[in-house]
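Missing here: one protein chain of the complex. Every other protein chain is in place.
As written, the chain order gives the labels A, B, C, D and E, with residue 1 at the start of each chain.
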Amino acid sequence: MQSALFVGRFQPFHLGHLDVVKKILEKNERVIIVIGSAEKNFLPDNPFTAGERFQLIDEALKEAEIPAEKYCIIPVRNVNNYALWVNHINCYVPPYTHLFTGSKIVKACYEGKYTEIIQLKRVLKISATKVREAILKNKGWEKLVPPAVARLLKTWNAQTRLRDIKETMDYTKYNNEY
Amino acid sequence: MQSALFVGRFQPFHLGHLDVVKKILEKNERVIIVIGSAEKNFLPDNPFTAGERFQLIDEALKEAEIPAEKYCIIPVRNVNNYALWVNHINCYVPPYTHLFTGSKIVKACYEGKYTEIIQLKRVLKISATKVREAILKNKGWEKLVPPAVARLLKTWNAQTRLRDIKETMDYTKYNNEY
Amino acid sequence: MQSALFVGRFQPFHLGHLDVVKKILEKNERVIIVIGSAEKNFLPDNPFTAGERFQLIDEALKEAEIPAEKYCIIPVRNVNNYALWVNHINCYVPPYTHLFTGSKIVKACYEGKYTEIIQLKRVLKISATKVREAILKNKGWEKLVPPAVARLLKTWNAQTRLRDIKETMDYTKYNNEY
Amino acid sequence: MQSALFVGRFQPFHLGHLDVVKKILEKNERVIIVIGSAEKNFLPDNPFTAGERFQLIDEALKEAEIPAEKYCIIPVRNVNNYALWVNHINCYVPPYTHLFTGSKIVKACYEGKYTEIIQLKRVLKISATKVREAILKNKGWEKLVPPAVARLLKTWNAQTRLRDIKETMDYTKYNNEY
Amino acid sequence: MQSALFVGRFQPFHLGHLDVVKKILEKNERVIIVIGSAEKNFLPDNPFTAGERFQLIDEALKEAEIPAEKYCIIPVRNVNNYALWVNHINCYVPPYTHLFTGSKIVKACYEGKYTEIIQLKRVLKISATKVREAILKNKGWEKLVPPAVARLLKTWNAQTRLRDIKETMDYTKYNNEY
Partner (left out) sequence: MQSALFVGRFQPFHLGHLDVVKKILEKNERVIIVIGSAEKNFLPDNPFTAGERFQLIDEALKEAEIPAEKYCIIPVRNVNNYALWVNHINCYVPPYTHLFTGSKIVKACYEGKYTEIIQLKRVLKISATKVREAILKNKGWEKLVPPAVARLLKTWNAQTRLRDIKETMDYTKYNNEY
């Protein structure tokens, strides 16, 4: 089975990510979506838990009518060590034949290894950083993410969470609270 | 959606596990299968990586014609701290309404929490420990696991791996090698 | 017994902290003071060890004639994971009925849990960051902390330590020393 | 101030421990009680959390009418490295002048360091291992621990917890559950 | 340059190890000696620190008149993960062309990788486990190790250390001390 690895932090999953998934599935039977930095949550750059990110991706793909057998979603914690990165990822995922990446260092780490690497070109110029900033201002973020993601983020009061995280970081910084 | 959590180490996935999955799906729309001790591999009690265990479960469920939308498989590393266990698991999985467990301490850890807990009764008296012992002797293990698992374990030369692990442990013990 | 949790890093314990402790004790029989980021020391934002911070708080409270049975001080290491934070703290402290916090995210983490949460309003506008900056310049810091803290910090040559830490960080940055 | 360090796991705190505390206080103004292996809980040898152990010790000492200013209780996680042990402990506790220990290796680790070390002789021949075994059988354990400890352990259904932990360990071993 | 990797825990370095080093140097320009489980010390199976083991090996090789340019000694901590083992080791050592190992699982981990693997045959039937047992009884251990190692171990009072470690373990087990 031809399958491809797609690694991201998905904080949150947005239309750019969905677009990549669709492109990968045009040429692969399955996409293995790795949720990176899975151990991080409730932080400014990583507001959502791995479980929440799993749910966001899962419901967005269902909504996009991508059949369940065409993808799997696997949370993997960070190792902070690129020299071990390839092996670390390989401990957690089923075999794959292709790797989609936008990172040259990831590409370099795979050099000499069997997997075919495809340089990722993002057509939609959306970044999760911008999505988070838009959520924080509650301004125009819904059109950057799949409807299912927008719906879930509202249910979770994402704006409040992001604001609380921001306030806590500022408070911690200035008032020395834990 | 009514969904249930099923946690195991699945070293390897056997017919008893498959039976539990089927029973859970009689009353739930989805089973969330958590691969515990995901960081462990190439050890006597944990010979297979999380990625390999993912593949074993995934192919066994496909073979059993369980539709892909009815299950998801999530590797989670061990925390060695039951007091944090419930929260730790909840960081990595989508929401669930029911918990199936054979462990009274897991049950106790959930006490007072929203999830409905169902005491797991295993009909098939198969343990993974016995499966591993049978693989090591290459004697009668194929009938304890789903055919897809048997096929994969043969491809991976599971008997050789288990023997190598055992020999290495013995060698390490007696010869002080790393 | 009605008791309240008060979490801080206390780098160092200052008059603002003391004021909060006194306010908490007006309405509670005991305050459980958690020394957060207990594993950190000899760093610009965390110059003192948990043991030193224990001593600073302990002697300041004695000096303020707060009876020993009215407080306990418990160092707890950081978890970098707010989703586990409440459970992590609860593993290390005796039961408490109230939580005093200035952090909205901490408040959100406790949501739905039994503890009564009280939004902390600091009357004295002192931050430990400013105290550390004043120590570094040896300018006016003594009046920001309880006399017992001032006395101990002088005994420990706190200014020298903070300067050494700063110089080491700069040296490390520019000269690539370990 | 002459103060002494007393390190134990206190799983649970028993009359032998109480006896040592009293003996230490005959010659010292304060005893610093370190709860070792603070990160462990819900395990056969470490059934209680650090917070629970804090409460057991605290209430037993109050009951014994030992004034609160004569002791403090500090949970410290394990380092698994005796060569770092002394320094690790010293990061978490206020200064002490004496060390009470029954361990020759701890004594050796302190060699050449300022602290006076006193070989601990236990008069009461009670071990926490025996207390836990007695709790498991619910047979005669109450007379091995201070009344306050007995009362708390009953409130927490300690026998049930120890039995659940044991059953879970056995279950895990034989059924390969997480 | 043709160089070979030799991994061991060397608790302590004995004549069997020295014999392997000599055999490796018959066919290689340099041997890279990796001290495994470098983070462990003062434990029954790992009594010596990595620094002490470095010194034992270094002085034994000097005594055997093996030129310093023919070996290097590198301590590497354990990873408890054979699937990452090869990459982990490779992060810490200079390049090597040959690997000497007695472990089939290590051999399997290298499969498909460039390094030539040579099955290690030990002529001298000495194990470090037996050396430690002999030291503990102070009976005939000196003839199992190079003279330099014997001399250092005596200077360090190795018998006393091993006995203290054993007593501490027993004491901890029976008296519940930390």
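Here is the rule we use: a contact is a pair of C-beta atoms (placed from the backbone, for glycine too) under 8 Å apart; a residue touches a chain by one contact, two chains touch by 3 or more.
Quantities reported herein were computed from a predicted structural model and do not represent experimental measurements.
Which of E:41, E:103, E:127 or E:168 touches the hidden chain is settled by the complete complex: it is E:41.
Residue E:58 is the one among E:19, E:58 or E:142 that touches the chain not shown.
Touching the missing chain, out of A:2, A:127 or A:160, is residue A:127. Residue A:102 is the one among A:44, A:67 or A:102 that touches the chain missing from this view. Taking the complete complex into account, residues 7-11, 34, 36-37, 80-83, 101-109, 122, 127-129 of subunit A touch the chain not shown.
Listed by residue number, the positions of subunit D touching the unshown chain are 81, 83-84, 86-88, 90-91.
Against the chain not displayed here, subunit C makes contact via residues 39-43, 49, 160-161, 163-165, 167-168, 171-178.
Note that only the chains that are shown with their structure count from here on.
Contact tally for A-B versus A-E: the pair with more C-beta pairs in contact is A-B. Separating the CA-averaged centres of subunit A and subunit D is a span of 45 Å. Centroids of subunit A and subunit C (each the mean of its C-alpha atoms) stand 36 Å apart. Multi-chain contact residues, meaning those touching two or more other chains, occur in subunit C at positions 81, 83, 90-91.
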